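This report refers to the structure that appears directly beneath it.
Note that one protein chain is taken out, while the other chains of the complex remain in position.
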Amino acid sequence: MTWDANLLWQFDMLILLMMVICAVAALSLKGLVSSAVVTGAYSFFTCLMWTHMMAVDVAFTEAAVGAAVSTVIIVATAQYINPWSKD
Amino acid sequence: MMDQTPVFIIAIPLFASLLLTLIGPLGPRVAYGLLIGALSLSLGASLATMVRVVQTGQAIHYYMGDWLPPMGIELVIDHLSAAVLVMIGVCALLSGIYSMHTAGQDNHDRLNNYYALFSLLVTGLLGMASAGDVFNLYVLLEISALASYGLLARGGGKAYFATFKYLVMGTIGACFYLLGVGYIYIMTGSLNMADLADILSRESLQESVSIRIGFTLIILGIWTKMALFPLHAWLPNAYSRAGTATACLIAPLMTKVSVYIMLRMMFTVFSADYIFNQIAWSSLVIYMASAAVVLGMITAFAQRDMRKMLTYIIVAEIGYMTGGAWLANTAGYTGAVYHILADGLMTLSLFMAVGAIIYRTGDTSANAMQGIFRRMPITAAVFLIGAASIVGIPPTCGFFSKWYLLQGAVQAGAWIFVAALLIAGLMAAIIFFRLLEAAFFGNLDDEGLSVGHSAPHSGTGAVQMREAPLTMLVPLAVAGAALLGLGIYTNEVVTYLIRWSVPAGF
Amino acid sequence: MKPFARIILFLCAVMMLTATVDLPDWADPGSPASTHLSPGFIEQGYHETATPNVVTAVLADYRSYDTLFESVVVFAASLVVMLVLRRTSTGTSRIKHFRPKREGRDTILRGAAQSIIPVMQIFALYVLFHGHYSPGGGFQGGVIFGASFILLSLCYSLKFAMQRFKEKMVLICCACGALLYAGIGAVCLAMGWNFLGYAGLAGLLGVTDVMARSHGILAVEAGVGITVMAVMVSLYYDLASGGDMEEGL
Partner (left out) sequence: MIIDILVITMMITGLVFFTGTTVGIIRFPDFYTRVHAAGKGDTLSTVMFLGAMSLYILRDFSGESLLTFIKLILIVLYIFIASPTATHAIIDAGYEFRVPYWTRPSDKPSNEDDATDINKTMEDISI
């Protein structure tokens, strides 16, 4: 379990790229529910990033809170604010 | 074995808040009693701590969990935080007592949960004022912010939108603060304020770009939280649309405690030398503060709604304190700190007086002031004292803070700030003169007017004396007396509390 | 307004990127964050708290005052959402959206839920109580436990879940978890130590100071877990039903 900075920097870049894509998509997508789902995906990539940084505790929390529960709660909220609205 | 009083200041409201959520079935009276009891005990602990700090002349350090800093977290109560703690305790207790009728009016159900949030907000503010750790400060900032969102949104209707705006701005501010703390942590490896100050004074870190940007982010975050001029757009609507009890608690305290955090970050974590010589922004900040003072007062002048007018006056007062803190001399600093205390009490008494008037007349516009001196003499008297304090008329404390600020501005050669202070005083005089004229003479011109617009023909000329209920009147009177008392004992406050906390390098 | 907002965003991004030029290298063992306090925690952590997982030791003992207020933040969130959303008055419901009714249908979902939820709850308890040795602790365990109730109400219905875990009970759990945490702090205070100095429990439990710290960490983690679990469920109840507790997602 040692961290090697040179081993997987491509993986690092890939995750960061996906995070940027998810962040932009969450802002620009039409419809609140789809934005909520993309936010969940963003949380998942954040979680991967934490794992990659060997911060397992944080990754664990992020997976449980960000990717699972908060996505459900955001979707549950979004259904009241007209889920297919344009903004 | 250490003296345990500092922890009681924070732990008692915290326990009260947790218990208040559990005692719903016992009814609102028990909840009210528990809240008042907890706030008084907390105030007592704050007073005891202040007395000890003044007697020993040095800061009290309380180690949480018996871990020595920088490993653990400590509470640090020095002269500055003791003064702010007592101010928070007094304001919270007074607005707690005051809230008996108005809170019940705004919250027909779940009053105990409302009071739980009320107590939690006070916990957050007290914790911020006594924190000795920058991350702990952030956590307590979040608590008080969350509680204030809930309390403000309780106003219903338009308050939801105003609070949402406040929520977004507040979250951005807190994020900036946290980011700044993060940068500083990476560069220093410590979160304890005293330890940070020690590390940051090293030669190698003085030039660091990251530290500089970390400081910028922290200050920007705090400015967003305290609504300094270009970032103030959220404040007036959020505060003026809240329920009366909420406004009386939040309006005097939230922004003042943010000013306290700014002072703490500027002079405890960073040093005066670093801020005024390494980062030379102070002239820019003084321009911003002057703009805040003048524009806040002018906008306040244009308002018809009384509470909105008062919120714009808060924006102007924030300008006073910021300007005073960045003048970089002792008089300016004294004025800023003294104004934190004075403005808390001024805003509290004005909001409580206006709340009492609204409670009786049901009208939030300036028309409600018609003939108030006849109908509600005590409320009107407190309003007069608060107004005199904002304008800066001698026996009240507002005069002395403005005096120190002017002195500091003249010493620093910041003529624009001097001009802004004078213009703002003039504007405030005009604003309050207009209101008080209506309050004094409005009744005499047209006898039917004061009895009520609904029944203009009942006018027998007999003016009804209808003061607010006693639970509202007593805190009002105490706040008015405190304004005068603080003004009379200015010299003692400055000598025993503020002089001690003047940072080195002035 | 939009171009203005973009300019501000761009300035913030530039500022934050500029700040990175000075930062120490990624995972640099010589950086201040790794040399100032971390060695102390790593070397003494086990001897002072008998907790092999340094993260747990720092979170729940060295900086337990922060963690207390973090759990209170979570508690405050549920209180705020409840105060703002929950409506008891019977009136015209604001909600007019289509909500599928799946009473008495969908055996597959219920079967899957029946087989997953118990395992999930056991795992949550494992995460909570194994926090001394492995990554995990009160927050994570509580969230997983709360998620199991959310799964229950997703697969069955909100009413079914609310019969199992009543709204009043949820609120009591919210407050009691934080009360347990703060109460342990107060017990330590009463035993003559500082607030949250778990060594004060040694006299009550009949163990050494170091073991008492370990037990104290366990107890406060349980408190955090209870609060977080109840808050997750409470947030879901309030948000999914729009505050009327009639029917949910």
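A, B and C are the chain letters, set down in written order, and residue numbers restart from 1 in every chain.
To be clear about the criterion, contacts are C-beta pairs under 8 Å (C-beta built on N, C-alpha and C of every residue); 3 or more make two chains touch, one makes a residue touch a chain.
Only a predicted model underlies this, so the values are computations on that prediction, with no experimental measurement involved.
Checked against the full complex, the one of C:Thr35, C:Ser115, C:Gln163 or C:Thr208 touching the unshown chain is C:Ser115.
Summarising the interface, subunit C meets the missing chain with residues 98, 100, 102, 106, 108-109, 112, 115-116, 119.
Everything below uses one rule, namely that only the chains that are shown with their structure count from here on.
In terms of their C-alpha centroids, the spacing between subunit B and subunit C amounts to 31 Å. Chain centres here are Cα averages; for subunit A and subunit B they lie 38 Å apart. If you average the CA atoms of subunit A and of subunit C, the two centres end up 19 Å from each other.
The residues of subunit C never reach two or more other chains; the list is empty. By the touch criterion stated above, subunit C contacts subunit B in their complex at residues 15-16, 18-24, 31-38, 40-41, 61-66, 69-70, 72-73, 75-77, 79-80, 82-84, 86, 88-89, 171-172, 174-176, 178-179, 182, 185-186, 188-189, 192-199.
Those residues of subunit B that touch subunit C in the complex are listed here as 1-2, 4, 7, 11, 14-15, 18-19, 21-22, 62-67, 70-73, 109-110, 113-114, 116-117, 120, 123, 127, 133, 135-136, 139-140, 142-143, 146-147, 149-150, 153-154, 160, 179, 183, 185-190, 199, 208-211, 213-214, 216-217.
Of all residues in subunit A, only 3, 5, 56-57, 60-61, 64-65, 68-69, 72-73, 75-77, 79-80, 82-83 touch subunit C in the complex they form.
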